[in-house]
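All protein chains but one are shown in place.
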Amino acid sequence: MRVRVRAEAFDQGAEVSAFTTGATGAGAVVSFTGIVRPDGGLTGMEIEHYPGMTEKAITAILEQAVQRWSLVDGLVIHRHGRLAPGEPIMMVATAAPHRADAFAAAEFLMDYLKSRAPFWKKESRDGGETWVAAKDADEDALKRW
Amino acid sequence: MRVRVRAEAFDQGAEVSAFTTGATGAGAVVSFTGIVRPDGGLTGMEIEHYPGMTEKAITAILEQAVQRWSLVDGLVIHRHGRLAPGEPIMMVATAAPHRADAFAAAEFLMDYLKSRAPFWKKESRDGGETWVAAKDADEDALKRW
Amino acid sequence: MIDVLYFAWVRERIGLPRERVETGATTVAGLVEELRAREERYAAAFADTSALRVALDQDLADFDAPLAGVREVAFFPPMTGG
Partner (left out) sequence: MIDVLYFAWVRERIGLPRERVETGATTVAGLVEELRAREERYAAAFADTSALRVALDQDLADFDAPLAGVREVAFFPPMTGG
């Protein structure tokens, strides 16, 4: 189980490979990668976070997922700082004996990271910078777990 | 959109990287990798398929997923022939603007590939070889779509 | 003449992967009856068609589907991909 919060880019292909190789006994590996979408003239994104709490919150979420779905392993990588459109923001990976558990755990991790890990996104456009508002749908997504 | 049916091993990390790089405009990429689980003394697996129908069936399933969830792109790789425990059998990848669509499409692809693509698995153990029986649960999984 | 293909344990039970069959059957079920009547290994393979699937020209079909115009029929157990 690993949590990495960092400013530097990551190589999600290499991460997925290493994660799969290390997940001995798994029959199913699911990965999710979030990418900065070049929507509506977006020129960049700045991600602020709360050092210390970020790692603590993500570790707690990941431990919950590992236990609930009997995961063989779990991984969360999340960037902060300045990102360009098209760049990967974050990824999660889950490994389980069966596919339903690997999928459910990855979706759970994403839903919780969205609303319970202390990150804040600020989008840059030609017109200036705006903080991304949390969506009610993201908060509602937690209710299914 | 790409479908590859092959005997040779594939590098799922490199595939996920290339897929993500090519999925311009996506905000979410989900990948699933299925691995031969070394369960109950399994020494190997042989996957038989129906050349011609396999590609046709997978392409139809993938086209359905791309349309239904407005995917930016979709990928299915499936091996046949002899596999050792721990080896990747197959992978799917989906790219969409939003995460819910990428996850749903990947799960849909897996459910349909399990029961609607013409592959048959035979497991080798010390005691001999046995054809894997289809599970009612796999057939039932199709009903949710 | 029609190409008949067998996969997985159906192939093993019958002992060959494919053959050309001269048939007067108008449906898949009729073809199955003819094959069953041939030899014990066919009777064994087709003993319980609820355990089998059929594809006509590489599309899944039902056992009551017509054979008119079909060039390739395949019989196999439920699929176990993924």
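All chains are identified by letter, namely A, B and C, in their written order; residue positions are counted from 1 within each chain.
Convention: a residue touches a chain if its C-beta (ideal position, glycine included) is under 8 Å from a C-beta of that chain, and two chains touch if they have at least 3 such contacts.
Remember, predicted model here, so these are calculated numbers, not experimental data.
Of the chains displayed, those contacted by the omitted chain across the entire assembly are A. Residue A:M90 is the one among A:A26, A:M90 or A:A104 that touches the chain not shown. In the full complex, the hidden chain is touched by chain A at residues 34, 48, 50, 52-53, 56-57, 78, 89-90, 110, 113-122, 131-134, 139.
As a convention for this text, only the chains that are shown with their structure count from here on.
Here the chain at the heart of the shown protein, by mean C-alpha position, is B.
Centroid to centroid, with C-alpha atoms defining each point, chain A and chain B lie 23 Å apart.
Chain A and chain C have centres, each the mean of its CA atoms, that are 49 Å apart. Shown for chain A are the residues that touch two or more other chains, namely 99.
Residue numbers of chain C whose C-beta contacts span two or more other chains: 82.
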